[in-house]
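Below: one structure, written as C-alpha cells.
One protein chain is absent from this view; the other protein chains keep their places.
And then chain A:
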Amino acid sequence: MSKNPMLLEVSGVSVTFDGFRAINNLSFQIASAELRAVIGPNGAGKTTMMDIITGKTRPDTGKITYGRPGKNLLKMSESAIARIGIGRKFQRPTVFENQSVFDNLVMALKKNRSPLDVAFYRRSQEDIKKVEDLAAEIGLTEQLHRMSGELSHGQKQWLEIGMLLAQDPKLLLVDEPAAGMTPEEREKTTDILRKAAKTRAVVVVEHDMEFVRRLNCRVTVLHEGSVLAEGSIDHVTKDQSVIDVYLGR
C-alpha cells in the first residue's frame, strides 16, 4: 500500500437531480498507478460520477480529495481540476473537428495555459517530437495533418485518448472508449489504456464485458448510484447481486 498510495478518495458522495438520486452515498478509492474498470447498467451513475470528479456537477453531500496532500476537488473549477492532473474522455467522442489532428494534440500538450503564454507560444522541435510520438502511440501518424472531422469514429476516440495523454494527467477518466469500435480497434484501445496505466491511474467505464476482461484489472460495479461490488472480474461476475441486476439480463 505504501508503494502505491491513494490518489483519489471519494467518500459519501450523493447527488440528486430533481428529486432523483443519481449518486447515492458513493465511496471508493483509486491508487496512483492503477487501472480500474467501472461497470454498471444504463443509468447506474457512471457518467455522473465522472461529472462530479471533474467539477461539472456539484454533489449535495460528500467529499472528494485528490493527491498528496489531499486537495478538495469540490472547491475547484473544471479547468483548475484539469490543470492539476485529471483528464477526462467523454462518452461521445469530442475532438475539435475543424482542426487538424496535430493542432488538437498541440492544444492538449501539457504547457502553460494562460492566454498570454498561449498567444506567444512557439512550437519547439521538442513539442513537435512529443506530438509525433503521441500520434504513433495512438496510431494516427498518417493522419497527423488531416482535419479531425475526417477521421473515423474509432480514430476520433483514439485522438481523444491521445489528447488526454498529451495533458500528462495523473488520473485519467475514460467513458466508454470502445463504444462503436470494431474488435480490432477494441484490442488496440485496450493496449493503449493498459500502457497508459503503467505510469498513472486510469479509470475506464465500459459496458462490454469482454473488453473489461481483457483489461484484466480490478472492477467496480455501480448500481443505482452506489458501489454494488468490487474486486477481480471473476469475483464480481460470481457475485449474486451483480448477476441479478446486471449480468442476468
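Convention: a residue touches a chain if its C-beta (ideal position, glycine included) is under 8 Å from a C-beta of that chain, and two chains touch if they have at least 3 such contacts; residues count from 1.
Following the convention adopted for this analysis, contacts and distances are computed from a predicted model.
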item	value
Absent chain [UniProt protein name; select from "Branched-chain amino acid ABC transporter permease", "Cell division protein FtsX", "Formate dehydrogenase subunit alpha" or "ATP-binding cassette domain-containing protein"]	"Branched-chain amino acid ABC transporter permease"
Residue touching the undisplayed chain, where the options are A:60, A:78 or A:133	A:78
Options A:45, A:59 or A:87, residue touching the unrepresented chain	A:87
Option touching the unshown chain, where A:49, A:64, A:135 or A:163 are the choices	A:163
Residue numbers in chain A that touch the chain omitted from display	54, 56, 77-80, 82-83, 87-88, 90, 94, 96-99, 102-103, 106-108, 113-115, 118-119, 121-123, 145, 163, 167
